[in-house]
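Left out: one protein chain. Kept in place: all the others.
Entry: chain A
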Amino acid sequence: HLAEDTSDLLQHVKFQSSNFENIVTWDSSPESAPDTVYSVEYKKYGEREWLAKEGCQRITRKSCNLTVETGNLMELYYARVTAVGAGGRSATKMTDRFSSLHHTTIKPPNVTCIPKVRSIQMIVHPTSTPIHTGDGHQLTLEDIFHDLSYHLELQVNHTYLMHLGGKQREYEFIGLTPDTEFLGTIRIFVPTLLKESAPYVCQVKTLPDRTWT
């Protein structure tokens, strides 16, 4: 008796993680019936029992938020999805082993760019995450990644780029021409885990110089 091919019901079951927001997503092939329902379970690597994720049982959407359930940075996790289609056909697939510390991507930082007459100040705001310590303290990216640093660039003209960087949050590009447009980009870097965020971009114009008017 040949096992029925149900791969159309369920494909690409994986974790997607950004700033420790951990979402399990999956696909199905176009031929699969729209009334297919999905149920999600998860567990820590090394444990026997699969736990059903409340709120993701017999759903029709193709994603499930497991941020809370996979929030221990020192643990490794698995999730699995079971799809049940028309006529009771079903398929179950598991994610790869998931470590949020290693797999999460970093979103662009939140930055305030403040133009002055001959300088532009940039203040990077701490990025909070859904991760909490045992006593309920909410962690920022800086708390989690000890070697986190910021890289800032200011495009002065087609050929000249100014650079600043470090672990502090306040920076100032100085010696600029008044009343001129500049493009700033700011990235987060975590060298040991080879993580780099997409850039935050700000377009700012220095203030006019009114000293002699």
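As a convention for this text, contacts are C-beta pairs under 8 Å (C-beta built on N, C-alpha and C of every residue); 3 or more make two chains touch, one makes a residue touch a chain; residues count from 1.
By our rule, contacts and distances are computed from a predicted model.
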Looking at UniProt, which of "S-phase kinase-associated protein 1", "Interleukin family protein", "SKP1-like protein" or "Elongator complex protein 6" names the chain we cannot see? "Interleukin family protein"
Among A:27, A:47 or A:181, which residue is in touch with the absent chain? A:47
Residue of A:27, A:96, A:170 or A:209 in touch with the missing chain, whole complex considered: A:96
Tell me where the left-out chain touches chain A, residue by residue. 43, 45-48, 74, 76, 78, 94, 96-97, 99, 101-102, 147, 191-194
